[in-house]
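What follows is a short report on a single structure.
In this view, the complex is presented without one of its protein chains, the others remaining in place.
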Amino acid sequence: MAETNPELLTKSFELGYTYTRSTGPVIGHFLTELREGRIVGTRTSDGRVLVPAAEYDPVSAEALTEFVSVAEEGVVTTWSWVAEPISHHLLQKPFAFALVRLDGADVPMLHMVDAGEEGAMRTGMRVRVRWAAERRGSITDIACFEPA
Amino acid sequence: MSDTPAPVTGIEVPINLQYEFTAGKALTRFLTRIREGRIVGQRCPGCNNVYVPPRGMCAACGIPTEEEVEVVDEGIVESFTVVHIPIPGNPIKPPFVAANILLDGTDMACLHRVSEVDNARVHVGMRVKARWKPREEWDYTFENIAWFRPVEGS
Amino acid sequence: MRQAAERALEDAGCTWKDIDALILGKAPDMFEGVVMPELYLSDALGANGKPVLRVHTAGSVGGSTAVVAANYVQSGAFRRVLTVSFEKQSESNATWALSPRMPFVPHVNAGAGGFFAPYMRLYMERYGVPEHIGCLVAVKDRQNALKNPYAHLQIPDISLEMVMQSPMLWEPIRFLESCPSSDGACALVLADEEHASRSPNPPAWILGTSTRADGSMYAGKDNIHPASLIACAKDVYAKAGITDPRRQIDVAELYVPFSWYEPMYLETLGFCGEGEGWKLVESGATALGGDLPINASGGVLSSNPIGASGMLRFGEAALQVRGMAGQHQVEGARLALGHAFGGAHSYYAMWAVSADKP
Partner (left out) sequence: MREAAVIGYTQSMQRRYAGAANESELIMPVVREVMQSVGVTQKDIDFTCSGSCDYLQGAAFAFVEGLNAVATAPPIRESHVEMDAAWALYEALLKIWSGEADLCLIYGFSKSSPGELRSVLTLQLDPYYHVPLWPDAVSLAALQARAMLDAGSLTERDMAEVVMRSRRAALLNPKAQLAAETSIEALLAEPRFVSPLRRHDCAPITDGASALLVASADTARRLCARPAWIRGIDHRMETGTLGARDLTRSPSTRYAAARAGVAGRPVDTAELHAPFSHQEIILRRELGLSDSVAVNPSGGALAGNVMMAAGLDRIGHVATRIMRGEADCGVAHATSGPCLQQNLVAVLEA
């Protein structure tokens, strides 16, 4: 069960649980659209479009209810290159985390870019959605982005 | 469209984190002794109370407890409950008795099972003695004591 | 949570931008699997650009969070603060989140009730308390819940017989003598004297707040009349000028997750002598029509969104003295007590509120 060293008892332990999260109308609508292969954002009272659809305006705290369709292509605003994925990462090969501002959106969204190698990544590059083979109404329905 | 799937109202998010848990110095010493079939607690130099299992400190006095005190595997039931529902992560089949047992020579009860007696006959003040598991099953756990049983004539 | 916050703002006649600081209370992050949820909830809480503090003091957290919020205003540095507490237990399973079997835990795993039930037995044996007392409390609180549309458990035909016949969980605790697992939130707006005087609805004036804690387990700890609760009550009573709680306090909201705590608290809080609490329960004094209504809202036994439960007690006490408790209003309530409890009889928070400005 444990190490034989009597002064140091250690044991591995997994804190594991599948959380069931209710989405509410805004996130629920975004994920429903995503399942259909469409991406929507919400528009704030001063006209900014937040993607993924945000429930509340970060500036005014107002509830957001107006949905706006945006493109599935956009531009990388910043990125980090994960040369060695950790166990939790969904892509088990070198990839980028990136903020991607989709055409029609004012605020970039966080996702992954599968570009093969770091040299293929640059800020300002255009990327487009690679849809998951099976879409279930989750942010992972976008498998990742890829260079456009 | 009649075949439109229902809107998304929820998601499932599995979260699994791995930890390498360490027992702590005081507990390590306790578990090392219990593996040898000995119950060794600690005495607080402030209030002189003996703690089993020890925590390396007295929460009343806020000072380290270093003096080790070996105690016997016999004591009294300070209070108890009969657990009627299955407890997640605990294979013991209900109903079973979980009791605060004050071992002789100690000053704070420890929570353990009482068995080998009709649950209805367990009472506050009952004298009990440890029923150890077979020696070959002993490990770094208080469960080397399978449960406490009534002492004859109690 | 957002709903509760919006209603509290509306009740106080203010908007998000009038709020100087946010104080959030919540029990373990493992219930929702979100670490420091105030970080991602900042937009929903209107928290951006504001000071945010996150309190966690076990089950008492809702109460101790309200105490911290009161300190914000008391300090003189803040005029109006919003304090919010919540729990969404349905996202996980509270029993799981509270008792994953950690390695090397040296005691038998008997669940939360396995820890608390032996002390209730001690209480019963020490003072010769009849078994049905716990059931009387369970019936009373569920009857009160029927008058509170916000209460989670609504059992229209609740009866002594139904409680007595509900399954035993941890002797002497029956199923209907224990609290449910709830989702819920509570929000309060606390304001300084100037803003409170101008608020559209009558305010509840805070006469005194207090918290006390001690170690979970140490030799000589009294788990029936815990020293930390005695100290907490003494402190609040002194601040609020309460010398005779039974006579002065009109209504109390006490954190009673298992019915047996009501008689035990009545004694510890000085409403009666030791060993007399159960007689007060039996006499009907603590019912809605009695002279010392306890948990007119239905209490924790009717709704237990853990992180919010303590703040609900504080908030319900305030509603009573504001005369806004609706169907469960205690007529003429002027002075009320809110109380919260957490840990292994270790964490307590209380406040006393009044309809009259001190």
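A few notes on this one:
As written, the chain order gives the labels A, B and C, with residue 1 at the start of each chain.
We take it that contacts are C-beta pairs under 8 Å (C-beta built on N, C-alpha and C of every residue); 3 or more make two chains touch, one makes a residue touch a chain.
All figures in this text were calculated on a predicted structure; none of them were measured in a lab.
The chain not displayed here makes contact, within the full complex, with A, B, C.
Of the listed positions B:P64, B:P88 or B:G105, the one in contact with the omitted chain in the full complex is B:P64.
By the touch rule set out above, chain B reaches the unshown chain at residues 11, 13, 15, 17-28, 55-57, 59-64. For chain C, the residues in touch with the chain missing from this view are 22, 26-30, 32-36, 38-43, 47-58, 64, 67-68, 71-72, 74-77, 97-98, 100, 102, 210-216, 218, 220-221, 227-228, 231-232, 343-344, 346-347.
Interface residues of chain A facing the missing partner chain: 7-9, 13, 15, 19, 21, 23, 27, 31, 50, 52, 54, 58, 77-83, 86-90, 97-99, 101, 107-112, 118, 123, 138-140.
Here is the rule we use: only the chains that are shown with their structure count from here on.
Chain-to-chain contact here is organised exhaustively, every possible pair of chains being in touch.
In terms of their C-alpha centroids, the spacing between chain B and chain C amounts to 29 Å. With centres defined as mean CA coordinates, chain B is found 44 Å away from chain A. Those residues of chain A in touch with two or more other chains are numbered 9, 11, 13, 15, 17, 19-22. Looking at chain C, one finds that residues 33, 96, 100, 102-104 touch two or more other chains. On the side of chain B, the complex with chain A involves touching residues 5, 7-23, 25, 27-28, 31-32, 139-140. Taken in their complex, chain A has these residues touching chain B: 1-2, 6-23, 28-29, 31-32, 35, 137-138. Every residue of chain C that touches chain A in the complex is listed here, in rising order: 2, 16, 30, 32-33, 42-46, 48, 90-93, 96-97, 100, 102-104.
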